[in-house]
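Structure incoming, see below.
Removed from the display is one protein chain of the complex; every other protein chain stays in position.
Chain nomenclature is as follows: A and B, assigned in order of appearance, with residue numbering initiated at 1 for each chain independently.
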Amino acid sequence: MTRHIACLGLGLGSALGAVGPGAAAQARPAPIIRIEQRWPFAADGSVRIVNPAGRIRVIGWDVDTVAVSGHGAGAFAADGNGSVRKLVVTGRADLEVHLPRGARVWVKSAAADIDVVGVDGTLDLNSVSGAIQVVGTPVDVTAETMDGRVELAGGTGRARVKTVSGSILLRGASVDLGASTLSGTIVVRAAGWQRGGTGVQRGTFESVTGDVRFDGELGRGGIVELESQSGAIHLRVPGTTVADFDLLTIGGSIANGLTSDAPQRGTLRFATGAGGAQVTIRSFKGSISLEAK
Amino acid sequence: MQADPSDLIERAQRGDPAAFEALYRAHVGRVYALCLRLTADAARAEEFTQDAFVRAWERLASFRGESAFSSWLYRLTVNVVFLGQRASRRRGLRVFTTDDPAALERPRDGPGVPGAQLDLERAVAALPPGAREVFVLHDVEGYRHQEIAELTGIAVGTSKAQLFRARRLLREALSR
Partner (left out) sequence: MMCADMEVQLNEYVDGTLRVAQRATVDAHLAGCAGCRAAVAELRALVAGAAALPKSIEPGRDLWAPIDARIVQGATRNVQRPFWRGALAAAATLVIGFAIYRLLPPSTVHDHPEGTGWVAVQAEYEQAADELTRALAFEHDRLAPATVALIERNLAIIDAAIRESRDALARDPGNVELRGLFAAASRHKVELLRWATRAAT
């Protein structure tokens, strides 16, 4: 039976050719690689980074250059030109990539953690079990993992985060947020949400069994939806918040610490003033609680 | 030229492609208008129009005349669009670019002041997707919030909020 070559997504890249039956398989240690390269690069170019394991740090800077440094085991290839650059690690590496702030960045890893700081452009970050952390003010972020943890801090224009069981933490001021998980938890800390004046336009947070916690401020005209199957949903907002609240649970409980309105048979609808935000909460059997800051 | 519609439907249900083509010709304008306004993207609207008719063909057997054929077909079209849009949104595609504004300028039925209508069409196309979808379904197509909730899976409260938001954005856009 032919032993498959270890594919890119998993673990160390110890490559072997086909092994005949009965032959002992011996893994040669992968070659050590040291990386130190740089290229001139357009301020709004596209960078693609692939690194199965280890670590990937992406740092935005104000120089029209892409610079990559790091070390690892396996192989490293860099193709591209002044506006598109691909950095591909086969094996594992600790990589640090400096690139122009406004670049579009696409990163794929399996177990490597991904850290992005100071990028204002578009981020598309994918991992299986690696953690993803973004600090800064990217205009658009998409982050997906299976069980890696995802944390966004700062302020984004638009963010879409998805995990299967990884926990999600969203902090800062953002306009358009979406987070979805199956069994992970979602925590949204929206301090300074109204910075910039527009407030959140929309936020959608959903899980199946994980808890969903929203702790922050709602902008006028914002539409926020929280949904879970069995995870507990907790909303903590200033007592002066102006919003329409539409809560429904099939089998869970509702606790209202914001006003004296009481739920009726799993439903609670009330408004704290008119023309404010719109909060919709749905759960199958997860508990729902509202709390005043 | 106009065959009895119920006869056409019966024939199409028995597998007659010519009868189905006649149904297509009779309804494609409405279906396409719905897709175009919901997506604000002529290319996607064409794709969804095709998907809707193919699905209608496959589901014809289940149409029992419990409503008008057109109502059945348009509801099916809304389903097709929403399913397709959800799939694309998950992958982060921008599905709301109007890359063919000329699509809104083709000759069409109905009276009205062409200039003002075109402004309104453009303003609707420029709405954010959630607001645009509800506005098109409620104010253009005449569905009620409860029906919109059933067709799209959003809550009735959200439907109303999106509608009022759409109307506010449109009033602002049209008064410039």
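Throughout what follows, contacts are C-beta pairs under 8 Å (C-beta built on N, C-alpha and C of every residue); 3 or more make two chains touch, one makes a residue touch a chain.
Predicted, not measured: the structure shown is a model, and the values here were computed from it.
**Q** Omitted chain: which shown chains does it touch?
**A** Within the full complex, the chain not displayed touches A, B.
**Q** What chain B residues would touch the chain not displayed?
**A** 17, 20-21, 24-25, 28-30, 32-33, 36, 42, 45-47, 49-51, 53-55, 57-59, 62, 72, 75-76, 79-80, 82-84, 86-88, 90-91, 93, 100, 103-104, 106-110, 112, 116-117, 120-121, 124, 135, 139-140, 142, 146, 149-151, 153-156, 160, 163-164, 167-168, 170-171, 174-175
**Q** If you put the missing chain back, which residues of chain A would it touch?
**A** 4, 7, 9-11, 110, 126, 128-129, 146-147, 162, 164-165, 180, 182-183, 206, 208-209, 227, 229-230, 244, 248, 250-251, 273-275, 282-285
Methods note: only the chains that are shown with their structure count from here on.
**Q** Any idea how many Å lie between the Cα centroids of chain A and chain B?
**A** Chain centres of chain A and chain B, defined by C-alpha means, are spaced 33 Å apart.
**Q** Chain B touches which residues of chain A in the complex?
**A** So the residues of chain A touching chain B come out as 124, 142, 160, 162, 201-202, 221, 223, 225, 244, 246, 248, 269, 278, 280, 282.
**Q** Show which residues of chain B lie in contact with chain A when the two form their complex.
**A** Residues in contact with chain A: 90, 92, 128, 130, 155, 157-158, 161-162, 165.
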